[in-house]
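Note that one protein chain is taken out, while the other chains of the complex remain in position.
To keep things simple, chains are lettered A, B and C as they appear, and every chain counts its residues starting from 1.
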Amino acid sequence: MGIKLTLIRQPTVPLEAEVLCPDTLADCSADEIAQLTIYHGKRQLPLSDFFEIEGEKSDEIEIHGDLKKVRWIGRGMSRGRLKIQGDVGMHLGAYMRDGLIEVKGDAGDWIGAEMKKGTIRIDGNAGGQIGAAYRGSRRGMRGGLIHVTGSAGLEVGMRMRRGIIVIGGSTRDFTGLQMKGGTILLGEGAEIRTGAWMNRGTIISLKALEVMPTFGIAIRQFTPPFMPLLAKALVSEGITLPENKSFDLYNGDLAVPGRGELLVLSS
Amino acid sequence: MGGKVTCTLGEVKQRADFIIYWGGNPAECHPRHFSKYTLMQKSKFLPKGRKDRTMVLVDIRETKSVKASDIFLQVRPGKDFELITILRALVKEQQVTDEQIEETGLSREALNDLVSRMKAAKFGCMFFGMGLSMTRGKHMNSAALLTLAAEMNAFTKFVAMPMRGHGNVTGADVIMRWQTGFPFGISFNRGYPRYNPGEFSTIDVLVRGDCDAAFIIGADPGGTMPQPAINHLKRIPTIVLDPHITHTSKLARVHITTAAQGIAAPGTAYRMDEIPMPLKPALKSPYPSDEEVVRRINEAIAKKPFWLPEGSMPQMVTEQV
Amino acid sequence: MSPTASKSDTPLQVIDNATCTFCGCVCDDIQLHHDEMRIHKAKKACVLGSAWFLNHTAEKKYPSALIDGKEATVDEAIEEAARLLHEADMPLVYGMSNTTCEAQKECAALADSLGGLLDSHTSL
Partner (left out) sequence: MLRITGGKVYDPANKIDGQIKDLNIDADGKFSDGQCDSRTIDATGMIVMPGGVDVHTHVAGGAINFARAMTPEDHRRTQAFIRTKTRRSGLGGMAPTTFATGYLYAGMGWTTVNEAAVPVLSARHTHEELADIPIVDKSTLTLMANNEIMLDQMEAGEYERARDVVAWYIWAAKSYGVKAVNPGGVAAWKWGGDARNLSSPIEGYNKLTPGTIVTQLARICDDLGLPHPMHLHCNDLGAPGNIKTTLDTLKHLEGSRAHIAHSQYHAYGGDGWETICSATAELAEYFNSHPNITTDAGAVIFGDTVTITADGPWQHLLYKLTGRKWGNLDVENETGCGIVPYTYRPSNLVNAVQWACGLELLLLIQSPWQVFLSTDHPNGGCFWRYPEIIKLLMSRDFRDECIKKLPSNIKNKIVLPEIAREYTLMDVATSMSAGPARALGLKQKGNLGTGCDGDVVIYDQEDDPGEMFAHPRYVIKAGEVIIDDGEIREAPDGREYIAKPFYDPATNDFMRPLFEDCYTMQFENYPVEIERVHGASIHDCKNDQDS
């Protein structure tokens, strides 16, 4: 039996609730959970002011409601599972170290920012800076998987070092900006400046997209040898890759100069 | 990440033999920039003044500044970032194809010429305006130019500087940096400064409806911001300080008329190169200064109960759980 | 010259090396000729700077303060502003372009003491 939290009062300003995290809740009784501090703007309030709480002492957590204004859920979580029914706000699973976050709804910006391990699944759309580095940091996500079935915003995977980001839909500008490693898979392509200033790492697009002028074509109609491996790794996450497709391989960004790979499905 | 390599305007006046204006129209927006700081001045290093300097203008359209330039490069709208990134590659002698270059609206010859002039310069300076920093790509467009300038130092002396408009916006930047560590986009809701443009920057905050009161000073968002942002300002209590009744005053709960800075109010303003200048007001205003009114609001708030409950200590938001 | 040039015989007062804050150049070599009510001449200023200096006067053109659109005293408006800001859960302090550093410092102190948001034109 896990813990179920239901939003009972709509925040009027952002509600910062990093305590909504298995690591914190797993050791708390129902009363202790009710008394955990959350921040409604600058006001420090008990969790029970905004949430109805059922269950205690578990790292299996379900949260229900329109959580668009609720930020920092699952910050730094290292275990357990967070299931969210409804839209959720910024910084979901930021600095995550392990465990699973599942969202049925849309998510905000900065999900999985600087995460190290674990899985985030969004059954919906997400905002920008997914798996990205926070301002000034040298590295974004360092491991784990982020899967968004819908579309996503700007700077997806900015400065990521390792790990996988899968976006079912399309992304906006600067996907894989200054990427240092890892893999980004784009189901429906991206707007512009994909892979700008990337150093290493791989961006795979299953749809044609605008390639930066500072990427050179390396091979046309190429079947990447690692695709079956990637497909196998993703199958367990419920993601199926099209088989036996060939791609155009671009290298860049020459401005850095970097050795990143951009694979675009051959037309 | 790159960072920022810059100088004061006097350095440009004395030394810059190669000047690029990118996405700005100084002839109309900063009318004395050419004559006072960059093109027209003679110095001991550049005794012939204008004749000793080369000026390149990069913009999406011909403006009045073209007349002052030696070379005008018309970049296709929305291609500034691509063009700067190509230049970064060309500077490092990386291969970029003709077709790729032409997508920016410019020819290989033009870019080769630009790169060789940049490398041959003794002291190069790039100024960039809102045509670069406020168009698609925004901060990344500025970062691109700053990075190009930093990288040029492998070949010769090069610096870059934003052409800040809007009066004393530079002063706000500088002061926020020393008081909070960050230049803008700050939240104190945990009792200490946090920074995240996009999260705490005003347009985003207003469009998402993230604040429940607004204090507006020395700006008129009611006349300049997108409609959803203005709608939120109408919904919440808004307070305006301004020498005039502005668009924002008209939607505000409170307006206080103040003396205009530098005309009727004394103080300091920072130049775009972060040099502070003393203000010498000529007129005596019937209105109080911004400084006085905000200080009195601070004093009135100090008399009310402090928002952090006694003995409470808000947690920092960090990587540590 | 401005059509509203001083008609009185008293000569205009002159301020040397005045600073123009209209744009980021912040030129500090302007010579202002004024009669305490308005500036009649801004020597060395550019078109934008001249317009900036000549368009402001020391006249009382606007009410001192407005609360909900009605005229109020500055004292009342300050009290009301303090009350509204103090009540808010997430107040925003924004702008700070056309104002002095001294006022900007007070604004940073305001956001700090309120526990609110602080932002300038730079974020646009």
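Going forward, contacts are C-beta pairs under 8 Å (C-beta built on N, C-alpha and C of every residue); 3 or more make two chains touch, one makes a residue touch a chain.
None of these values were measured; they are calculated from a predicted model.
Just so you know, the chain we are not showing touches A, B, C across the whole complex. The chain omitted from view is touched by exactly one of B:Y195, B:F215 or B:Y287, namely B:Y195.
From the set B:K67, B:K122 or B:R235, the residue in touch with the chain omitted from the display is B:K122, counting the whole complex.
Which of B:Y37, B:F127, B:F215 or B:Y287 touches the hidden chain is settled by the complete complex: it is B:Y37.
For chain A, the residues touching the chain absent from view are 134-138. In the full complex, the hidden chain is touched by chain C at residues 16-17, 19, 28-29, 101, 105, 109, 112-113, 115. Although one chain is hidden here, its contacts on chain B can still be listed: residues 1-11, 13-15, 36-37, 43-44, 122-123, 150, 153-154, 156-157, 159, 174-175, 177-183, 188, 190-195, 268, 270, 274-278, 302, 306, 308, 313-314, 316, 318-319.
What we mean here is this: only the chains that are shown with their structure count from here on.
Taking each chain's centre as the average of its CA atoms, chain A and chain C sit 45 Å apart.
Between chain B and chain C, the centres computed from C-alpha atoms are 20 Å apart.
Residues of chain C found to touch two or more other chains are 88-90, 114-116.
Under the contact definition stated at the top, the residues of chain A that touch 2 or more other chains are 12-14, 41-43.
Put simply, chain C touches chain A in their complex at residues 88-90, 114-116.
Here chain A touches chain C in the complex through residues 12-14, 40-43, going by the rule given at the top. Against chain B, the residues of chain A that register as touching in their complex are 12-14, 16, 18, 21, 23-24, 37, 39, 41-44, 69, 72, 75-78, 90, 95, 109-110, 114, 128-129, 134-136, 138, 173-174, 177-178, 192-193, 196-197, 212-214, 216, 253-257.
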